[in-house]
Each structure stands twice: as structure tokens, then as C-alpha cells.
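All protein chains but one are shown at their positions in the complex.
Right, chain A next:
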Amino acid sequence: MMTETLIQSDREMSAPAPSPSLALELSALSKRYRVGGGMLRAARELQAVSEVSLRLRAGETLGLVGESGCGKSTLARLLLGLEAPSGGDVLIGGEPLHRIDRRALARRIQPIFQDPYSSLNPRRSVASIVRLPLDVHEIGARTERASKVVEMLDIVGLPRRAARQYPGQLSGGQRQRVAIARALIMRPDIVVCDEPTSALDVSVQAQILNLLMALREELGLTYLFISHDLSVVEHLVDRVAVMYLGRIVEERTREQLFKGARHPYTQALLASALTPEPGLGVPDAGLGTVMPDPTRPPAGCAFHPRCPRAEARCSQQAPAMPPVGTPGGRAACHFA
């Protein structure tokens, strides 16, 4: 009986009811790829993103953490409309993503990628890189565009002379500022930051994180902040979602997650994070060396082959994830 009402209420909640305070809503979002396959081999299916449901309130920063290959970046591509989902919905400001036209979408959501070395065209000047979205979307007259570029360079803390320079003449931190300027010139509501500081040196990382925090404040941005660096996530986000093999396995507020993570995978991630404290040694998170093949995800709970707490039922029955918005957070584990 109890379960039934839960399921029902979840269904009600996931119905696409436009809610003005929600910047972004994902319901049961999935993406499958066909991989491999040749003349003699059948293609296999890779479930990169599986039934992901999340909500971001306007002005909120949601951290998305997980290891390489867990589907974080695929999820980002789905939100940006760069890939079509195999199932589920994305609502941006209450409107289904597939119904928003590409030009309008660019004003709603913009990306900042990890590597400012490969995400900027080396043959274009900084001014032309930052201006490009305005050119493509034919926004404003020529002089208006030029003054917007100057304004953006000021906002991201680049000197005006940078406008005439090329990416090759800039440092990593400066390039990332260019990428941020390009993302923000359309004045989007939501910015998807996919590992925005992972390619940068630590001294520069702090500059960029400060900039992202200041911009969030000034422009009222909503961030989906994807990172594998838990200390950065803890510093920057309001809420955290943890992803493992395409699924969200835990979601909580920052305080709840860092003080009381309930999923063994999240606990292992937190235990493996090396804070700069000498004398503590390297912790043993108790994980085995078995790495799952994403095209053949383990039966039951996908984490069970590595889980120090796994019991017989974990290999048979997949734990259910409580619905979005469950008070106190949620985790997909039989023992959470």
C-alpha cells in the first residue's frame, strides 16, 4: 500500500507540470548507444545514462560527481541538446527541451568545458570567439556586438587588449576566462560546467572558481557543476548528485552528503579524497579491483561487485531510488 502511494505520488511529481521556480527538470532521462559491432560481431548496447531524474531550482548549483565513464558528460550533452535522449524528458524553465528552438535554447543554457586548449578555435581572435554566438544568432548591430564583447571581457576579468589576441597567446586560466565569456554573452539562465578547472593548475583553479562564484551571484546563474574533485564540489555547490554507471545513486544537500553520505559508493568516494593533511596516510576505501563493463552492467545493484557491504540480494535485486524531492535526500541502496 505504502509503496503504491509512493509510486503514484512520484508519477504525479514527474508529470511535466511547468513550475516557474524550476530552472531545469530531468525526468527518467536515458541515453543508449550502440557500440562495437562489425561484420561478425553483434553491436552491444551501452546505457550511458539511465533513468536520471533531477531538479534544479533557479539560482541553485547542483554538483554532479562520479568517476570517468559514469555518464556525467553524456548527461551534460543531453541537457545542451547536443544529443537526443533515448527516453525521458528535459524541461528547461518548464518547457520541454525538444520544443525549444535551437536559437532560443542558446539563451537558456550554455556550456563551459574542461579543456580550454581544445574548446577554443586557435585561428580566431578572442574577440571573434566571444562574439561568435551573437554573430550566429544575429543579435545586435556590429557596433553593439563589439561593445558587448568588451563588456564580457571586463566581467570575466580579461584585459581589453586580449580581444585582439589568439588562444595560443593566452595562459590556461585566461583561455578558460574566454570560454566563460563566450558562454555568458548570450546571458543564459543555466550554465553546465563540465570539469571547468580540471585542466588548470591549482593556483589558477582558485581564480576561476572565484570568478564562477562571483558570476553566479551577479548574474543569478543556475549551475550544473560536473566535477570529480570533491573538495571543489564541497566549496561550490548547494546540492550533490552522485552518479555510478549511468544512474544517480545518491542525492543530498551539500551538508547532508559530506557529513552523512549513505550510499557505499559515495562513502568510498569521500574516503578516497586526499585532503592535504600529512600523517593520515592513504585510506583504504575497501573497494575491490573489479571494474564493471558498462555494456554488461552487473545484475542487481550495479555497484555490488566493488561494494564492501554487498550481500546476496544486492546481486539479484536492484535497489530502488526514492523519488526526486524526497526530504532529507535519497540513495539507491538496500542498506541506506
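One rule holds for everything that comes next: a residue touches a chain if its C-beta (ideal position, glycine included) is under 8 Å from a C-beta of that chain, and two chains touch if they have at least 3 such contacts; residues count from 1.
Here is the rule we go by: contacts and distances are computed from a predicted model.
UniProt records the chain missing from this view under the protein name "ABC-type dipeptide transporter", selected from "Anti-anti-sigma factor", "Integral membrane protein", "Acetolactate synthase" or "ABC-type dipeptide transporter". Checked against the hidden chain, the listed residues A:Ser21, A:Ser147 or A:Asn210 yield one contact partner: A:Asn210.
Check A:Ile129, A:Ala268 or A:Ala331 against the missing chain and you find that the one touching it is A:Ala268. The chain that is not drawn here is touched, among residues A:Ala23, A:Val232 or A:Cys333, by A:Val232.
For chain A, the residues touching the chain absent from view are 67-68, 171-173, 201-207, 209-210, 213, 228, 230-232, 234-236, 254, 258, 268-269, 271-285, 287, 289, 291.
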